[in-house]
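All protein chains of the complex are present and in place, except for one that has been dropped.
And now, chain A:
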């Protein structure tokens, strides 16, 4: 009886000492409570991608955006582990995934931060993780990692961040100070023109068409756009059009062309009249 107690005690001491001296970061850092689905971004997605890569289901880049590659990887995982195949990371899938894999958050985020191409296959990562770092450095790295986990962003289909930036420049130059819907409407007019037969077929063609926009003519397009104009552009690209499919707009106080008044008017938002 006594000897069993001592063994117990010894074991407890052993367990505590191991947990204290362990230099490994928490390997079983688990997901948040939320269900993760396609299109999501953030830390849960990084963990999901890393864990799927650990067991070889995901070969793409760990970038923190739940894209199609991650989706298929998760579905394959669900299929192989006898779960419902729906591409959603729910509680069951999380449990199985955590059980089957290890996740070293610090290491993964460091690698992402450094910008190097890296893979997180089970077995290989430990060797790379050998060089030990001081507490302080770790903390710093952690902080950085928290700031910018994901290295990719979602973009509306067919457009790049640079296209969004260019349009945001135009919207900011043309309609800063207008209500939000007025800015979305200006962005929508640019897109309606791209679709229209009587205008160029690209965003840049429409924006830089001579005499099309005053902000382009007087250089205001090169002011640095704010976040609002970027949001307005993304909304327009995602299908919002408060202009009512307008292809012209003008400020009645400053419009110089009499022809523009002959266009059938749709509505007025802020200072701009939108027309067909």
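The rule is short, and it goes like this: a contact is a pair of C-beta atoms (placed from the backbone, for glycine too) under 8 Å apart; a residue touches a chain by one contact, two chains touch by 3 or more; residues count from 1.
As a convention for this text, contacts and distances are computed from a predicted model.
Set against the options "Phosphocarrier protein HPr", "Sporulation protein", "Quinol oxidase subunit 4" or "Thiosulfate-binding protein SoxY", the UniProt name belonging to the omitted chain is "Sporulation protein". In the full complex, chain A touches the omitted chain through residues 34-42, 44, 59-60, 63, 65, 67-69, 71-72, 75, 88, 113-115, 148, 150-157, 160-162, 179-181, 184, 195-201, 205-206, 209-212, 228, 231, 234-235, 238-242, 244-246, 256-260, 263-269, 274-276.
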